[in-house]
Structure formats: C-alpha cells, structure tokens
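One chain of protein is taken out of this complex; the other chains stay put.
Think of it as A and B in the order they're written, each chain with its own count starting at 1.
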Amino acid sequence: MSQNLGKIRSPLDMEPLAIEVHDVESASRSRSARNDLILICVFSAVVLASPWLLAPFGAAYPDLLQRFCIFGIFAIGFNIMFGLTGYLSFGHAAFLGIGSYAAVWSFKLLTMNVIPAVMFGVLCAGLFSALIGYVCLRRAGIYFSILTLAFAQMSYNLAYSVLTPITNGETGLQLTLNDSRVLDAASGIDPTSSLPVTNLFGMKMSGYPGFYLCAIVLIISFYISIRIFRSPFGMMLRGIKTNQNRMSYTGINTRPYLLAAFVVSGMYAGLAGSLMAVTDPLAGAERMQWTASGEVVLMTILGGAGTLLGPVLGAGVIKYFENIFSSFNAQTLHSAFSFLPDGLAEFMVTITHPFVGEGWHLTLGVLFMLIVIFLPGGLMEGAQRIGNMFSGSGGKSEAESPAEQTKPAE
Amino acid sequence: MAILEVSGVNKSFGGLKALTDVNLSIEQSSVHAIIGPNGAGKSTLLNCLIGKLEPDSGVVNFDGTSLLGGITPYNINQLGVCRVFQTPEVFGDMTLLENVMIPSFAKRDGNFRFNGWGAVAKRGEVNDEALAMLEEVGLVEQRNVITNALSRGDKRRLELAMCLIQHPKLLLLDEPTAGMSRADTNNTIELLKKIGERGITKIIIEHDMHVVFSLADRISVLAQGTVIVEGEPESIKGDPRVIEAYLGGELG
Partner (left out) sequence: MDAILLQILNGLDKGAAYALIALGLTLIFGTLGVVNFAHGALFMLGAFCAVTVGKLVNYQVVTLDPTRTTPWGTPVEIRTPIVQEWFGDFGAFMVEYSVPLSILFAIPIMLLIGVIMERGLIQFFYKRPHADQILVTFGLAIVIQEIIKAQFGANPIPQAAPDLVAGSADIGVLLGFDPGTVVYPYWRIIYLLFSALLIGCVFAFLQFTTYGMVVRAGMADRETVGLLGINIQQRFTVVFGLAAVVAGLAGVMYTPILPPDYHMGMDFLVLSFVVVVVGGMGSLPGAVAAGLLLGVLQSFASMNEVKNILPGIDQIIIYLVAVVILLVRPRGLMGRKGVMES
C-alpha cells in the first residue's frame, strides 16, 4: 500500500484522545472481523445441515434444497449490483439463461463433468454481462432499468427465434445420445445406450451429492460476497448508491466500478444458471424472461437489499412457499381447515383458494407489494425491528453503543 | 506564481448571462475570497472550475492544465481540486468514518484498482488517517454515526475533512460557514487558518464578512456576472463600488 502520503499529524494537541480512539477503533475492527468469521461458520453449518434442519418443514428433499442454493446464489449476485450500488437491473435472468445454455453445451460437446460446465457457464455470462453492462451503464436510474429490460427481452426473443440452432427454441436445449462429448470419449468413457448423468469426476450429481455441490458453491459464493462487502471496492459501490455526484467530485470514475459490479453479479447469475443445468441438463428460453428477472428482484428485496444474509433468506422463503403453495389444492385446503366449524372452514377455503396452486403467482404479487409498501428493508429490517422491540430499552442501548446501532443489518 | 488562471470566461443560460468576461488569477498558497450579492454568479463560477458546468468561452488553467474541453469532474479532482458545496454533498447513508475513508482510498488506489478482496478494516493506515482527520475537524466522537443524522454545519465540516484528506492543491469553499452558530463559525475559521499553514490554496465564497476579512489575502467582488473590483481586503472595505453593488443588488 502506498505509504508515501504519510500520516497526518494533528496540529491540535490531542494525542491522548487520538490514541484512545485508535485503540477503541482497532478493537471494534477486530470484533467485526470476528463477527464475520462467526457469520460464515454459522451460515456454512446451517446450509450443510439443512437436510436435517428442514426435515420438520417437509422441505428436506434434494431437489428443493438444490433450488434453495441455486436461487440463493442468484440473489447474492443480484444483491452485489442492486444492494450495493442501487442500480436496479431487470435483465439478470438473461445471464442465468446464458449460463444454463453454456453449461448444457459443455455437457454436449466436452464432458459430463460439472467443473468445465460451470466454468464455461460463468465465463459466458461474464462476457455477456460485460458487453450489456458497458452499454446499459451509460445511463442511470429508470433508464438503466429499462435498458437492461430491453436487453433481456432481446435475448429472450432471439433465443426463441433465430438462435434456435444454439438454443433449440421452444423445446429447450437437451442432451442427446449422439452428442460428441470429446473429452469423455477421449478418456475412454463408453457412450452408453441411455443418456449420461452429470458427474463430478465420476460422482453422479443427482440426489444429495448434487445438493452438496450446490451447497458448497453457495457457501463459497456467500464468502466472496462478504469479502466484497467488506472491501474498499464494496465501500466505493455503497458510496455510488448514496451519492454518485460526490463520488465524481472525489476523483472516482464511477463507471468502471459499476461495470465491475455488474460483471461480478452477472457471473453469479451464470453460476446459478449452470448449476441449474448441472442438476437438470436442460436449458430453456423461459429462464430468461423478464418475469424471472422480477423474481430475483423480489427475493432480494424480500430478504433485504444491501444486507449479506437477506438475499439468501429471501430466495429460500420464496422457493419454499412456492413449493408449498403450488402443491395445495381445494382438497388439501379442506383438510387443513377441517379443525374449524364447517361454515368457517368453507369460508376460509373460498378465501385462500385463489392464492394457492395455480394462484401462487397472485400470492407472490401480493407479497411483493406488501414488502415494498411496509417493509422496504426486507425481512432483515423486520427482524431488526422486532429485535429492538424485544430488547425493551432499545433506545437506551442504541445510545450507549452507536457503533452497533449504525452497522447495517446482516 | 498563479496556480489558477481564469480569463475571459463567459457563461449564459438561455438568454441570461451568468458570467461575463470573468478574469481571476489565484496565487499559490493564497486565500482568495469571492464576494458579491446573491445571483452575482459566484456558484456558477465555481461550477465552471470543477467540471460541473462548461463555460461558453474563456480559458481556465489550473497548474498548467486546462480544466475545459470535456475534462470530467473526477479528472479535475485528481489534478488536486476539491470543493466543499453550499448544500453539503456527503455520503448520507454511511458512517462518518466511511465518508472520510472513501476519498482517502480514491486518492491512494486511483480509479482502476478494484480491491474487492482485502478488507477495509485491515487497511490500518487509511483508518488511522481518517480518524486523525475526523479529530482535526472535531467529529471523531461521532465517527460511527450515520451521516444523515448530523446537523448541516457538522456535515459541512465533514465535507471539509473529506476534501482535506485528499491533500488538494486547490480547495474551493462555497459558503463554508452558512448556517453555523457563531461559535462554530469561529471554530471553522480557526480550522481554515490552520490548514492554511499547510499551503493549500483556497477560494472562498462567503457572505459573512467576518469570515472573509479574517481569512482572505485577496478579495474579488462579483456583481452581475463580472468582477467589478479586486484587491487587498483593506482596499475592498472602503470601495464605493462594492457598497453600491451590494446596495444595488439588495434593492434590485
């Protein structure tokens, strides 16, 4: 680091205070570093133990757990753009789709091993996001949102029409028996009579191994996002969100920073997309639709944009309730409300019926509105508010420890 | 030696002439005050110096480099020009410490060093420098407070710290004491005198004559977009044109 500027010596005669402040500060800094360590450990433990932890909720099967992880990664990445810089992209699903297509192509052409597929997916998404980001970031605010939306729609439309040779149009890109798989063939893996399964150096990526792969990638992704949040780069991004003018009068060209953040978050989306292809080697254009982009926006704000844990939490909550709600039908509702008196049960069924099964999207829309209206900070803010309420003398403890009060929710 | 050379600058908005043939020459390490009635074009002039506005014609040279012709605000800052705004431009949602650290990182790391891996907390020298800076402006106790909670006067002192930590060659101060109590104003004057000892050139726009006459080495009086008088504080004090400009300005 450049030390040539040297330390400013305060001309005021206040050395004792400076030392005291310095000690307090370095103590609080090492405390926050320890907190981050605890956070990542607890996070890893919870994620890895989720097959047991979520069993009582009926969510402990690999297919759903994988989805939690994948959308968690997607939302973490989106949060790096939206949460840190405040730039609302409505086109992130495009990168998810690109990651999926690239991964499936890697399965088709190279090998069924997931490592090249994931790397290829992330790389492609990164390239596309650099290109799209370069154009879109020339504008800010709603113009940025509309530009990203336009690009996502373009990709979606193209994937459905002219790009059919690459995307296989409406059917979606699938594995076939006569794919070349050069590397597999070269390493002497015999083409079998049935479709091959994705693997990690021979370990089949279906069921729980697939989930653990996603879980480990999620933990790594989460760790990287902590590092980004705590880094000077992350601080610059938050500066851009708070006051972009001041950033340029401070000597920062904000565009390279924004582009870097956009590419990182695009690569996260590509990672999520390629993991989708790993768990189910099929890629369709509907993954790129702007409603899919809207979904990741919802996950992020539901959990709490700009917080570390929020997006993962939001992704988990939405995917969990999607799973529960869309499996409900009139009969399950009747049995659920059977403890009520007949008339009341009938009434409850009538009321709740439009919101479940096919109507899950209605629930999603209502949830979306409620969150934006009443809890713009998301679940993390909600948890903090409740926490403050229960700590009773909330106001007093805040005054005592301003450092704690001012840290954003995590 | 003149560090900033402004000559023949014109700027108009539609039909309104905001600046007419403005000439200024700011000496290295001097404190130059620009005074004048409301609407005289003082803020417009500063905006032309930091790349917020592009003059219609004229020359602005800073330390041998032209500040006109598509040069961006961040380029100008990197040349060593920093401004404290009339309405404080700070990072309202961040803590004071972070507010001061961002300019420090900007100065140290430059534009294309995306340090996305190293922790801010581990950059001890930046933290120390930021703390020392906050202490100097008297805000060190509030270092972990979110900036939006500060009073306007405190925000302006914070903004001053954000500029000073970059060791600018030229500091532009747009009404640095507006909205401050008398005691705060005096503190700020002391602070500005102190940093004057470091040889930073300063341009101050100010209405408070107490501040102007306690700090300025030279004064330019701006009225209706043009410099009507320039000189030492003593000669400005009694100049009838200045009095007329103010009275005329207030009457009109």
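In the analysis below, contacts are C-beta pairs under 8 Å (C-beta built on N, C-alpha and C of every residue); 3 or more make two chains touch, one makes a residue touch a chain.
Keep in mind that this is a model prediction, so the values were computed, not measured.
Touch, as defined at the top, links the missing chain to these shown chains in the whole complex: A.
Here one chain is not drawn; of A:Val42, A:Ala55, A:Leu362 or A:Ile386, the residue touching it is A:Leu362.
Across A:Ser145, A:Asn168, A:Asn199 or A:Ser274, the single residue that touches the chain missing here is A:Ser145. On the side of subunit A, touch with the chain left out of the figure occurs at residues 86, 88, 135, 138-143, 145-147, 149-151, 153-154, 157-158, 160-163, 290-291, 294, 297-298, 301, 354, 358-359, 361-362, 364-369, 372-373, 376.
Simple rule for what comes next: only the chains that are shown with their structure count from here on.
One simple way to say how far apart two chains are is to compare their mean CA positions; for subunit A and subunit B this gives 42 Å. For subunit A in complex with subunit B, the touching residues are 1-3, 5, 7-12, 14, 17-18, 21-22, 25-26, 28-30, 32-33, 227-228, 230-236, 238-239, 241-243, 245-253, 256-257, 260, 264, 402-403, 406. The touching residues of subunit B, counted against subunit A in their complex, run 50, 72-74, 77-78, 82-83, 89-95, 98, 101-103, 105-109, 111-112, 114-125, 127-129, 131-133, 135-136, 140, 142-146, 162, 165-167, 194, 197.
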